[in-house]
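Taking it in order: structure first as structure tokens, then the write-up.
Shown here: the complex without one of its protein chains, the others still in place.
Note that the chains take the letters A, B and C in the order they are written out, and that residue 1 is the start of every chain.
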């Protein structure tokens, strides 16, 4: 059984071990022990904060395999920031269309251009998603990715109405990004991985506005390689990409300023966890050994509806769409730490 | 009793009479007899067209007072274009935010700028709204304004997924627009009303890209008057503004390039006529003299669900939210030209 | 004798013949009777000062007085860009630097501009192949500088000359292929037709308007910015010797350089002198050993005439033969304006080539 819960200080060693599997330039999860410690501390502060507007909070969740009793039970992590620009302006390239008109030649056509913009600064940002052995869509990966949004659905005042995720873009075997070669490198005068290392994966630092172009970049002037890489996702990010598009995220309007990777964004109303989430009251199953129902053929993600001690897991159930209550197994109730009469948020799988 | 129906050739004299009440620079309805004839012909062609993608169609509707048997029974008109840019690129100013950062001064602030853009070109556009004696929100004004969207909801393949309306901006008693004075006039070298007359109210002509600025216009550099006029609606357009915002339209992202007036836009899912429209089957009331129901205390707009011979009117009814059928009075049925078993679209008032 | 003079109405036939000898690449001298007769009419009105200075188009012809043939032409347009926008790319600099990363990037940028609007332009130079010898090419080009020196009040502050840019032997332009072509979704032949009608501004409307970093272009396109066509290199040097400089403006199609000068810094304006005509029959005033070719022009705008003579001025006087006086339409005691044909630092071998390959658009 898998659960997602807020990170705890005691998770730090496991996170450091987990981080050994990260690929540079792909994963946004903290990599060094010091960075991991800072991220955990910030998350503890964030969960503990009394806040009614989105600020500097960043919530870090871990995925735990309850059946694995070794020290390797922690198999993934994912985060959500209240606002992308809490520590500065979050920069991205907006896909703009510029209209070119020549009356006398009777020609009117549109040209694509990339404009450095701060549009996503006030959005909430999903980041740091990583699951060990994560090259296919395992249900637990979906649980980890979506649990963040279920938390946001339970505590909407802590987040923006809009969410985005920036996914790693295309790089070749040597870690070389064609989009970077055509654009960023000309201003930064260094290789992609070197730049990512120096800025620590951040897109909200002032040096970006110091170095990046201030004028629209006409797409037709980029190399063919670079144009092909625009919006293309890194193979290692295909799993989160699929999970997120299924959740309701859409890629189109923005791309990453470094590698041209896709930025997925959505209004909360477009996201399943908000739109199709069902807030139900827990009803105990009297006889735990008996099956909950012979019709328990639907898969749901289920999470605590409370803001403190958040927990999320997966379960099978009968259809819940027209009910006010949900029957949980004692195993699930224990995992979520809920009792009869508590509220939970259920989202169809 | 008021109905909205597609314009007919026989309406031309009444439309010409109606147009006498138009204010230049405010109303987008056709003003000259020749222009009115063209608009009517285009509308007839549009309704008659077999189309499954939005193209050059423009549908013109009239509001008729069935109880007025004089020649003045036609009291309003409104139109909806399948795409704003059918005859060219539709230009507007997009409200952009440009981020200004100085690392060493530790300052980061955003500056508003207006960018000439073609973003609305593929949207469907509402226009030409005018009702005689229209300075307050009469129910029939709402009927006229919303009937267009009910038609769109019945024939979504004829329209874009996104809609907008450009409303007249602020002008003073002399027809002088402060926004124009600060911006357009410097490029056009003529007064606002003169420019509106020359371009015939259009925002999709190539001369716009020839004359208007190609670079973002920094809002702080505009005069105070001009800044105050941005997004401000002309007094004569307050009625449509209120109707449209109630329908689900929002102003914020775009303004008109000439007078700075608000451009309201919405995805169709945000519009009541789409989101809250109920497609129901007509059930005849057996005894017409008896009240339909003593609980008929809800107001609805009701329109034919067919694409040809569209009709819309208002009625009182019981709540329809959980029903599959609707009972219509014979008067309404006659006005809509529907019979038992036909489908109608009902939208809460 | 060879003389350059203001064009006249009855030069149409001569000009038409000349225009038939012009190859491609010269957009302003096509063998089109209507076009040429219109141009002659404007030029005659210009020399007659019947139209406002900024509308004028001074057209000069090179005539062989021995047979009355018109064997060359050149022009000064008083002001460009007043009818339709005159576009260029201007090369600018933007510095991007971050102390935090210790990065300093100095980037060249291209700005689509109309900055040269209102400048006077040297244009339309063509010399018949049979006469590409002696000083004919240089006379035809330089006559315009002496004209400006004589009538500086007729010209705006700046003078420009557009030069043909780099092309491969097959006529293709690496600059166009890597920039303009991306924005010009039209068959190249049509583009070329439109351009040769002088309708550059129509095409410019389709070019990117936001500043472009030159670094976006492939190196092969970057390298030719401001470079002239190989055949135009001698013309470039000649203009530079007269005081024109490349100041970072280039053609939007082929990135050929625009040379420019302040009118009052031109060699002709600084160094030419008004001299009194003296007859040649008396003893030579100046040392014949020191003789060098001089440009000598009369001071009449309506019947402007200019020749090359070999005698040096002496104390404000210049000796001319009777024939020279007749060709210039002047006589003893008349004033003429003169300056050495060659600039001090002119490398003679190079400028000899002028006229052979000189093509102004």
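The rule is short, and it goes like this: a contact is a pair of C-beta atoms (placed from the backbone, for glycine too) under 8 Å apart; a residue touches a chain by one contact, two chains touch by 3 or more.
Everything quoted here is computed from the prediction, not taken from an experiment.
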Remark   = By the document's definition of touch, the residue of B:63, B:217 or B:332 touching the omitted chain is B:217
Ask   = Any idea which of B:9, B:24, B:49 or B:189 touches the chain not displayed?
value = B:189
Query = Considering the whole complex, which of C:37, C:65 or C:97 touches the chain not shown?
reply = C:97
Query = For the full complex, which residue in B:16, B:111 or B:176 touches the chain that was left out?
reply = B:111
Key: chain B, residues in touch with the chain not shown (by the definition above)   = 98, 100-105, 107, 109, 111, 113, 182, 186-190, 198, 206-207, 210-213, 215-218, 220-222
Request  = By the contact definition given up top, give the residues of chain C that touch the hidden chain.
outcome  = 81-82, 84-86, 90, 92-95, 97, 104, 106, 111, 113-117, 211, 245, 262, 265
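The working rule: only the chains that are shown with their structure count from here on.
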Inquiry  = Which chain is most central here if centres come from C-alpha coordinates alone?
reply    = B
Ask   = By number of C-beta pairs in contact, which chain pair leads?
value = A-C
Remark   = Most remote chain w.r.t. Chain B, using mean C-alpha positions, is C
Key: Between chain B and chain C, centroid-to-centroid distance (C-alpha), Å   = 58
Request  = List the centre-to-centre spacing of chain A and chain B in whole Å, with centres computed as mean CA coordinates.
outcome  = 39
Task = Identify all positions of chain C at which a residue touches two or more other chains, and write them in rising order.
result = 100, 205, 209-210
Query = Out of chain A, which residues touch more than one other chain, so two or more?
reply = 98, 101-103, 206-207, 210
